[in-house]
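Take this structure, written in structure tokens, and hold onto it; I'll ask about it next.
All protein chains of the complex are present and in place, except for one that has been dropped.
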Amino acid sequence: MAILIIAEHDDRTLKSATLNAVTAAAQIGAELHLLVAGRDCRAAAGQAARIPGLAKVLLADDASLAQQLAEKVSPLVVELAKDYSHIVAPATTSGKNLLPRVAALLGVAQLSEVIGVESTDTFRRPIYAGNAIATVQSLDSVKVLTVRGSAFEPAPAEGGGTPIESIHFAGDAGDSARFVGEQVAVSERPELSSARIVVSGGRGLGSGESFALLERLADKLGAAVGASRAAVDAGFVPNDRQVGQTGKIVAPDLYIAVGISGAIQHLAGMKESKVIVAINKDEEAPIFQVADYGLVADLFEAIPELERKL
Amino acid sequence: MSDYIHPYRDAEFVLNELVELDRLCADAGLSDVNGELVSAILAEAGKLGSEVLAPLNRTGDTLGVRLGESGVEETPGFADVYRQFQEGGWPSLTAAEAFGGQGLPNVVGTAVNEIWHSANLAFALCPMLTQGAIESIAHHGSDMLKGSYLPRLVSGEWTGTMNLTEPDAGSDLAAVKTKAVPQGDHYLITGQKIFITWGDHQMTENIAHLVLARLPDAPFGVKGISLFIVPKFLPDREGRFTVRNDVACVSLEHKLGIHGSPTCVMSFGDKEGAVGYLVGEPHKGLAYMFTMMNHARQAVGLQGLSVAERAYQQALPYAKERLQGTNKDGSRFSIIKFPDVRRMLLQMKASNEAMRALALVAAAETDRAHGADAARHQGRVELLTPIVKGWLTELAQEVTALGIQIHGGMGFIEETGAAQHYRDARILTIYEGTTGIQALDLVGRKTLANQGALLADLLEEIGETLQQLEAGGERFAVQANALRNALEAGREARRFLLDNAARDPSLAGSVSVDFLLLFGYLSGGWLLGKSALRAQALLNAGGGDARFLNAKLVTSRFYAEHLLPRTGALLAAIKAGSASIMALDEDQF
């Protein structure tokens, strides 16, 4: 049987997390179908069709699917599910919102944040904030999983020519869940959990004002700005910046930790980064034990210098 | 992760196995209180301590306090900590239910106070002093004073202070000069007090100062001192406390440690005289202070444990993480692999566990002194109080010093944080009666005055534990041998003092501190021996946390091997008596 991948998109554009999910699904090994469900989402489906390696792009375009509310999309996926062995979505907030609902309606488990495919029914996933990795075998007939983007290389976005198949879906128009509005960050900086480079600050910054130093560096690098829990607790920055066990889990190509001591709690949120740089004046700071490149220096001198020399 | 985590396993082990908390509560008629509830209380207090109090410990040390226009400004952030502490109802823990207290046993209060003092010693002094004020008023105040002050102090809405010391009256309170002149329903107080802990701050709307002063007709000396309550703010016509009383902090001391705790010079009556109210009867102030002394002194002893525990928690991760040894292949290993570092860590751990056991067992005696066999338990309170105060705070000096030593050069540098505990600990052997005063209390009032009866009773109980260890055979041989020697040293020291004190007036004072330390180490050995017996029993029954219980057996053994033998050296020093101590002329020093 084939694998159904749920596309991450905003009707107009396909989100890159979809490409990582395609790679994960390809590793399971079966015919890959990609579902683009939304309203006026033909453009996104068109982009999906250019991904190589897909057998089919399913397009469900219906007014009821606007904003892709889980209450509305889940019946569609459940209806399609009988033809599939696996249902895969990116472990984004929309994937995590939707797939457990689908799984429950199917009466099966859902595996979250899969980081490795061992076989068609066995997967690896982090537990305890990544402090342990579980290998889990699914006993259900349909395997429903979300996959962590940072664990799978993105599939190519271009080069394919997959046929788009429209599916008729007349969803429930009820308003038990109603979309009111959306505030998507207007920041020029990339989003923390999907940024290629993250610059994070800790208690060593000493104040919220000092974060301006990091922001300038981040802008030079096209990076997102994160923070340790200590910096958040000290009130330097709002807590949506927090990287760590109870904050965001990030795995960028480059993570620059500035004035962060490296509490276990923080390491849990960033240690999967490909390259870690630590800048701290305390040469004993535990962060140096995970850093690829450590620099013992006063951050107030080092950061402006780094910004200049990039 | 927080810098401080309450060692709840050890605290609960002591409460359940040594104090036998469930029985204590049942005997006291507290049917609702049991180990399960206490463990929930400790868990929440531990959380507040780790997450709210502890993060500001360093801030208090580095920023300290300052004297501003409207009085003392506490360390930034402390007011918010206090608010959370107060909202949690923690000041009410042991207070009577009639005044909004929770009526929990003293031993539970002590176990919880360990957390506050470990998390933030400087901060925790404020509620500790308030507790002293609550007790003075509860025991000696009129119903009217109780009604107007206790609910506000118990709720933590107000804090309290103790104003005893004057520039000329420190350990010798008989020299108190502060005056109180009657005026209608109150008194006008004038004078200066020094070393007033948390004498002023902005965290609460009012502060109740308990003040020792002399009435105009007072007899000379200790029998002429009365106790007054002097609020920072007096009520206005609407009954709101907005009228500033004539009392103020006029300067702050610069100290070696506990920088987050304002130590104030308080001036009473710079203008018209500070309005004060008499607590209890005239001329009984010092006697009232004595009734609170056991509690206050045990509380300071507990601070010794607390700061030592914090020093251990600072040193332990450092020892595990600090790479300072090189393997043959060039890779490095952490210093905890070195035997001497392990020796230091174990010395800290064993000392702390012995201190915790003694602090809680002594605190429980206070609870038991209200039930069956009250006289015997009160006797034990009297005996253990100077030992808890003196020995725990002296041991804290050694433990906090080891905390620095493990850090090596990094420990001498303030940024590491180990030095703070060492500096903070230093006051503990001094305030609330120096170690010398505690030791004199032990040899005089607590030993010679009763021909050693109280000590004999303790020695007998230790002998029972020794018998149980001996009955345990090979498994407890190390503990049994060490305890047997230490017990014999204790018996001999007692006999020596009783036999020779009358002959040589300088003897008691010459040997007193060694005498106190000897009984401290012996009591610690007794309770860790008992701990080993309980831990083994639990292991045999297959209950409890095996890793913790096995570690307890090792800690008990380490104490028996490395710390308990100190009693032998102390005995030798005691038996040397006063000869060399008194031999030099003053100008030969």
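Order as written gives the chain letters A and B; numbering starts at 1 within each chain.
Methods note: a contact is a pair of C-beta atoms (placed from the backbone, for glycine too) under 8 Å apart; a residue touches a chain by one contact, two chains touch by 3 or more.
Throughout what follows, contacts and distances are computed from a predicted model.
J.: Look at the options "Chemotaxis protein CheA", "ATP synthase subunit a", "Histidine--tRNA ligase" or "Electron transfer flavoprotein subunit beta" and return the one that UniProt uses as the protein name of the missing chain.
T.: In UniProt, the chain excluded from the picture bears the name "Electron transfer flavoprotein subunit beta".
J.: Among A:92, A:150 or A:228, which one is in touch with the chain left out?
T.: For the chain that is not drawn, the touching residue is A:92.
J.: Among A:47, A:64, A:112 or A:210, which residue is in touch with the absent chain?
T.: A:112
J.: One chain is left out of this view; which of B:40, B:144, B:374 or B:453 touches it in the full complex?
T.: B:40
J.: Would you indicate which residue among A:131, A:166 or A:207 is in contact with the undisplayed chain?
T.: A:131
J.: Which residue numbers on chain B touch the omitted chain?
T.: Touch with the absent chain occurs at residues 1-2, 5, 8, 32, 37, 40-41, 43-44, 47-48, 50, 52, 84, 87-90, 92-93, 102, 545-548.
J.: Residue by residue, what part of chain A touches the chain that was omitted?
T.: Contact residues on chain A toward the absent chain are 67, 69-71, 74, 92-94, 96-105, 107-113, 122, 126-140, 175-185, 191, 193-194, 197, 221, 239-240, 242, 245-247, 253-254, 264-265, 271, 274-277, 283, 288-297, 302, 305-306, 309-310.
Methods note: only the chains that are shown with their structure count from here on.
J.: On a C-alpha centroid basis, what's the spacing between chain A and chain B, in Å?
T.: It comes to 52 Å between the two C-alpha centres.
J.: In the complex of these two chains, what residues of chain A are touching chain B?
T.: Per the touch definition, chain A meets chain B at residues 233, 263-265, 282, 284, 286, 289.
J.: Residues of chain B touching chain A in their complex?
T.: 1, 55, 321-322, 410, 415
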